[in-house]
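Here is the structure we will look at.
Just one protein chain is left out here, and the rest sit where they should.
Labels A, B and C are assigned to the chains in the order they are written; within every chain, residues are numbered from 1.
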């Protein structure tokens, strides 16, 4: 798959130097792009860590380097009724390199996923109101609530000797929302997606907690110091502002 | 009320001139801002038409000038249960001046409003599905559907001798959506907004039609040539793309 | 080359219908994306016109359809001293289809290019000031002025039976600025780019005129009714606002 990626590239500068040789940053990226024509890169996070390493070699005065990237990404999905559709996601990756006697490297991989959240609070109030008004519907039919587009991002540190597949992260985030969304939905599918969202109403706080709990299960052998960042943004349909939940933590903290 | 406004300012350039005296544009705006400290401007569209007129005076070589502006705007509103809340809107205005023997001027005023739409199609399908499954709920309880944040803009030409209040346009747009939205909603209010939206499910096409129909009624004495532009964008909760409806027309066309 | 493209897709709606079958739009795009895996598309504008045609077939109630697209695009370039660099551009294309007894189609192709403009006015004033102060430098050395990032877009209608290469449009726009810009510039190259820009100082008005004049020469056999839109934006380094020139015209108008 060919991806169009944006890069942010940093090197530090010792107090003894006036400016950084910025053209070297672009040369490193250019080299790697050219090499990738001959041999595709294995992952975005390895690409970032490769650039970081070369930056520290090329900027011999620097002791720290950081690279971050984002790229649009597409996956073929099946709708609830089994129709094919192509969905857009965003891949993210980052690497930080620190030079002491040797170079120590941290790398991370992440995704941004757009899905749907349905509000549990409004649903609860409306269910309660209807009960009071004697308009009881059968208990297995979810009542109305507000629902909206949700944008959630997850960035996970990939410890030495471990691997994280971006596709797994996309699945994990999508399953943590009220429902995934699809570009093509005929009527039957549309109804299914709406029903599914109303059967799993979630606050942004719920989405973040759900993701962290699934992450801990799936990557149970990750060391305590491995870092995680999750952020979930609901573009509230009943407000003009967004509701946001965010947690920046470590696997160690999550295990407590 | 003090507004922070952005301006786009244009003058045409005859083929005999190399460049425009751009600093004159900024001088005109600056003059008007200074005068407005002493005497507040009556309306954004009059401000635009004043700037346009002065531009044509100052750029003696120009035969056309155009000014467009946007500003954040706030109104105090009451929620369904009567609680006070302050809501954010966007005001827009524009003026075009053409110099022949005399200067002819067109001015417009507009608003951008964020509200809520609930989908009539999913609601219909789900109602039908439930009937088929024998899960009939009482007919006066709306069934679930997807709903979302909707952003609708309306720009209306203000013909000579007529007036249009931006607040009226805001009301008109807000009433044409499934429901207005509010920054502060306690539980009871939240339930009311959700119920209201589900009792008036609307496509973006419906929002545009509703606005045009109300506009024609309210400004029934506007001449046929007066122009209107409406655009409604729903940030679909079940898709990653938006649904948009737009119509650019005249009062004459609408009367047909 | 694989491009990631964004699409805006429109069909009109007769007054007798409540809503449009939006999922059909996405199905058409999806079909074409799938077919393009087997057989790459020849051009973005043909892709747009193909989508437009199928939309009119699929939405049998519609009499008008429009498709617009944008995609990031990359070209290998040589710097003034002959070093290789990869530069980012934006491709644009559009198609409009109208159904009467038959379907009539208009298609356009365009580009957005980032380059550099140096201001002729400040240069003139400073040259004049220095002459007055007796600080005359040799006449072949350009004096200082302000220069800045410029973003220029060009969209040209492609009449039936004609062809326009996006790469030609990119060259044409780049040559109409004060200088092209490059992602990798070692010192010698950097000096060359700066010198070049100061030898061709240009207002945004100049950039637009230069493009239109070159366009008329290159596509001299285009019919009078073929449309052109050029817009040049300089992110002025001495102001906080931008300077913009825009012209929307036809080959016929340009020939006058």
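Everything below uses one rule, namely that contacts are C-beta pairs under 8 Å (C-beta built on N, C-alpha and C of every residue); 3 or more make two chains touch, one makes a residue touch a chain.
This is a predicted model, so every value here is computed, not measured.
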Kindly state which of the options C:99, C:149 or C:229 is in contact with the chain not pictured. C:149
Out of C:194, C:216 or C:254, which residue would touch the omitted chain in the full complex? C:194
Residue touching the undisplayed chain, where the options are C:95, C:116 or C:200: C:116
Which one, B:17, B:33 or B:248, makes contact with the chain that was left out? B:33
Of the residues C:38, C:217 or C:240, which one touches the chain left out of the display? C:240
Residues of chain A touching the missing chain are 10, 13, 18-20, 22, 26, 120-121, 203, 205-206, 241, 243-246
Could I get the residues of chain C that touch the absent chain, sorted low to high? 87-88, 114, 116, 119, 121-122, 125-126, 129-130, 135, 137-138, 140-149, 179, 181-183, 185, 187-188, 190-191, 193-195, 197-198, 235-241
Name every residue on chain B in touch with the hidden partner chain. 2-4, 23, 26-27, 30, 33, 72, 84-86, 183-186
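Criterion: only the chains that are shown with their structure count from here on.
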Need the CA-centroid distance for the pair chain A / chain C, whole Å please. 34
So how far apart, in whole Å, are chain A and chain B when each is placed at the average of its C-alpha atoms? 35
Hunt down the residues of chain B that sit against at least two other chains at once, touch-wise. 121, 241
